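Excerpt of the complex: some chains, original placement.
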């Protein structure tokens, strides 16, 4: 009888951090990937399968309660009774950079919708699964991908700042509430440009000036393997040449 | 010909900080008070009038765009062409203290609605007035009343933490964007219990263990009087016996 591998559930999977984290965690777990579109999910699922891993992509609007609910029903149906060992909230709203007085109400809400409501819905869905999981190699872990904008607000980007501060606050509150239950909640301050297809043309004067998504994935994996005597809540990650 | 006094517009006026700030600023300005109910507004308006000041209360739902818009139309109608010298965002959502997994989506949004959306609507309405105001005794000022929960997230209160972090982020982004235009934006970390009617029974073992609203008002007034060479963004205020 085969022993079922535990799950890792990753929300926000594009060609950068999400894909790298999925591949890293797929070395040990069955991974479930949530993203808005199948075009984001399919290449990652295929790559993981081709490497011998097991991945399941579910198109999901992370900021929509019904969509998230539906996704977790699919997870339960496909992996009944399977422990969930790790969850990563990697979804992020796009940066809106414009004068404050030109923001529409929709723009003001846009970061909150993903980083606030999306993070809330994902956390409420996944934390009960993490709490219920037993006999795992590592403490159940929930990691939030954060940003410089989560600790420092810049001019002309009030929306992005507010949503990112809110996500960090959520992660800290959850770390304090669920830590004593043995759940490891972390927040990663990604402080720099990530090396993904759409940033290919940026910062090429200096070698290695962009953050490797694989390095972020390794950091997340390390955090996941920390025993409960030594949980990290916050870690910053930036290229060696970054000014800060 | 009478010289019209400049305005101070204060959102969030109850029997505590809002009333004290209104009274303090009414010593120099005509004050406009926004609060949800006339029962919050009327006693403050009457007290200020009885002291010889000028106050105008407008029932307003600060998190509703139409209501805020309507309030500022009333202000424009009553005080046409009048400079706005100061604005205070003192509205705050109530603390919801319960396990994260028991929060409803409505509860999750409740702090954001006031501290995020409300602060956004008020700022968008009042900043153009501050920017346009000239020949003032002090730089036009926008102060946000904040809380410990704006810099530190506690367990079992993720909602409150997220909304308060977001409000602080907004204030920092605005301080950086509007500072160079000569507008002074500040955030006050109110770290302790405020001495208001509903806290009468609390913390009475030690004298002066609760924050005097008048002392907060004096701090706001001091901030307002700072010249543009010496703006304060953040100030913390706590009773001498507070643990922190």
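Labels for the chains are A and B, by order of writing; each one numbers its residues from 1.
In the analysis below, a residue touches a chain if its C-beta (ideal position, glycine included) is under 8 Å from a C-beta of that chain, and two chains touch if they have at least 3 such contacts.
Computed from a prediction, not measured in an experiment: that's the story for all the values here.
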Oligomeric state of the whole complex, in copies, if 2 are shown: 4
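Criterion: only the chains that are shown with their structure count from here on.
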Approximate Å spacing (C-alpha centroids) for the pair chain A, chain B: 35
Chain A to chain B touching residues, read off their complex: 65, 99-101, 103, 105, 108-109, 112, 116-117, 120-121, 123-124, 127-128, 152-158, 161-174, 176-178
